[in-house]
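Every protein chain of the complex appears in place save one, which is left out.
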Amino acid sequence: MSDSLEFDKVIKGFGAVKALDEISFSIKKGEFFSLLGPSGCGKTTLLRLVAGFEKPDSGRILLNGQDITNLPANQRPINTVFQSYALFPHLTLWDNIAFGLRIAKHSKEYIKKEVESMLALIQMEEHAYKKPDYISGGQKQRVAIARALVNRPRVLLLDEPLAALDLKLRQRMLLELDLIHDEVGITFLYVTHDQNEAMAVSDRIAILNRGKLEQIGRPIELYEAPQSSFVAAFIGDTNFLDGWVAEQQIKEYSLLSIEDFPQVICFNDKKLSVGDPVHMSIRPEKIHISREKPAEKPLINSMQGIVEDIIYQGDHTKFGVRVGGHRMTVFQQHSRFLLDESPITWNDKVWLWWHADDGFILERYQVIKENEMGRSFENTLQEQN
Amino acid sequence: MKSKFEEVGLTFPSALWLLVFFLIPTSVIIFYAFKPGDLYGGIQEGWTLDNIKNLFTPHHLVILWRTIWFSLITTAVCLLLALPTGFFLAQTSLKNRRILLLLIVVPFWTSFLIRVFAWKSLLHPEGFLKKTLVFLHFVNDDTLLLYNAGAVLLVMIYTYLPFAILPLFTAAEKFNFNLFEAAMDLGASRSQAFYKVFIPSIKPGILTAFLMVFIPAMGAYVIPDIVGGINNEVLGNKIAQRTFVDRDLPEASSLSLALAMAVLLPMMVIFWLQADSDKKIKKKGF
Partner (left out) sequence: MNMKRFSFWVTFAVLVFFYLPILMLVITSFNESRFGGVWRGFSMRWYFQLFSEETLWKALKNSLLIGIGATLVSSVLGTLAALSLHRYRSMLQKAHYGLIYTPLVVPDVLMGISLLLFFVTIHLQLGLFTIFVAHTTFCLSYVTFVILSRLQTLDHAIIEAAEDLGANYWQIFWRIKLPQLFPAILSGALLAFTLSIDDFVITFFVAGPGSTTLPIYIYSLMKFGSTPIINALSTVLIVATFAIVWIVQSITREQK
């Protein structure tokens, strides 16, 4: 699969602030690719650079191998779905969709055929002669997508298109987007701050933080194998534990010493040696919680703690359990209606356990780097707690 | 993309027109003010300060003073009436608001001259109003409702009141009326909330309303001319008289300069006040 879009050392600043700091990566043809990150991370700026509304300070943008960095927006075979939809209020939906085709001076028959097939794709045939003021938000969004797609762009850019919709509509529209992508087959570049959205539909995701690329990968890679503590904290919930390698046990597994906490065994793929500082992460859903002590098995970490906090979420409960000097977040899924044991409540003494494979180690120096850049992941952690 | 050439091209038509037909004429006035006039309505060679000096004769000073005084009273009364009206409009229902705004603006759409004439009719010595007031023993038969300062002020207030209501209404509309409840929740009475919360937050509207009444009032000509009579001349009348009757263009020009100054000063004060309150807001870090 050839590259559809390529970013080569793209830098963009606004005054003293660097919105994009040497971004380099590429997107494959036909991918549903998402740009994910907190506000101000530069994802919208990157999108606007691709659309052509801004020019990078340095670096190149290539489309199918061709340098489009200096090409004006109206000459790029790229179309955008705007966050506010930006439908032309004085034109009917039909004319809105036909707009790009008319500018490109296609024949009347071609335009008629294309617009009508688009209207069929988004199921809005009977509304074609209405003006944008008379349709709902979800419908406007579909028209915005149709207006962009009808021009058969090489890449479709979507700037947080679902942000203005309510929850249920968002979920439905996301599925529709996915279906449209499958049907049309072109590259989608999707910008969002909602990680659930991104993970649900993307082939690959790029996580941006303060203008820098943190990690690119498939959703499952980002979730289960984050390369930095920022990514680990940004995607999903996690527990962080700081310590150092106490001893090498079985091959690839190390025993970690953590202050104010029992020793834990963890899978060590970073090839750290004894004495190296570590930053360990274990996701709440990987930890089991029970009043009864689990059987002792190799590679199972188990410990006791006191339940400090309970938040019932319907399909699962989120526990805050104090173990030593740390507060562990644990998810317990309600897979059965009635449990064998009586429900866990506040101040209960409980057992927690998890498999050594489920924790992952991040080198501690990355933590310090994050601290220096600003307390981004600390804040994310605090938000989660 | 945005070339300087395009910008100049777009700006050129309107800028040129105003340069020729506004800026230059204004300079012509300044020019004329310092030239001696001749008996036939033209100007002579040379320069003189006589026209400026003549501004300070008692005759002219009285007129200047009267102009300012009339304008201030008119503005004050207009503000006093427009404040409650703007307040009422802003917090009444949207349907009522539209109807009321229409009712207020429509008379304004009828010819200005006609409205002044309507008052002249109404205040006429043989008119209906006068006869009713005589009947009710409010006035004597020989008191004149017309051709006095009161008539001028009345009609000026009548004419300029919409100019005060609209900006005050606009400012009041932007006011968040929940703040009233917040203030009362914190212990303020209704009138305290009005004076300490409402009035300060519509201050920009008050300043705008002040300008929108005071400046036209200073330039009033028709109203004193039609309902004021000889003893209630203001600057506008004098300028017209000097121009058309006395044919003394230089003096008309110097009077115009005086009017321009009298209008410029409060404008600058108001702008300074507005900029000052903006600075204060910036300091407080809003």
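Read from first to last, the chains carry the letters A and B; within each, the first residue is number 1.
Keep in mind that, in the parts below, a contact is a pair of C-beta atoms (placed from the backbone, for glycine too) under 8 Å apart; a residue touches a chain by one contact, two chains touch by 3 or more.
Being a predicted model, the structure only gives us computed values, none of them experimental.
When the omitted chain is restored, the residue from A:Ser39, A:Asn74, A:Ser107 or A:Ser273 that touches it is A:Asn74. Only one of the listed residues, B:Phe70, B:Phe87, B:Tyr160 or B:Phe210, touches the absent chain: B:Phe87. Across A:Leu87, A:Leu162, A:Leu255 or A:Ile289, the residue that sits in touch with the chain not pictured is A:Leu87. Of the candidate positions B:Thr26, B:Gln44 or B:Asn231, contact with the unshown chain belongs to B:Thr26.
If you put the missing chain back, the residues of subunit B touching it would be 2, 7-8, 10-11, 13-15, 17-19, 21-26, 28-29, 32, 81, 84-85, 87-89, 91, 100, 102-104, 106-107, 109-115, 117-122, 124, 126-131, 158, 161, 165, 190-191, 194, 211, 215-216, 218-219, 221-222, 226, 235-236, 239-240, 243, 249, 252-253, 256, 259-260, 263, 267. Residues of subunit A in contact with the chain left out of this view: 51-53, 73-75, 78-80, 82-84, 86-90, 99-100, 103-104, 147-148, 151.
One rule holds for everything that comes next: only the chains that are shown with their structure count from here on.
One simple way to say how far apart two chains are is to compare their mean CA positions; for subunit A and subunit B this gives 60 Å.
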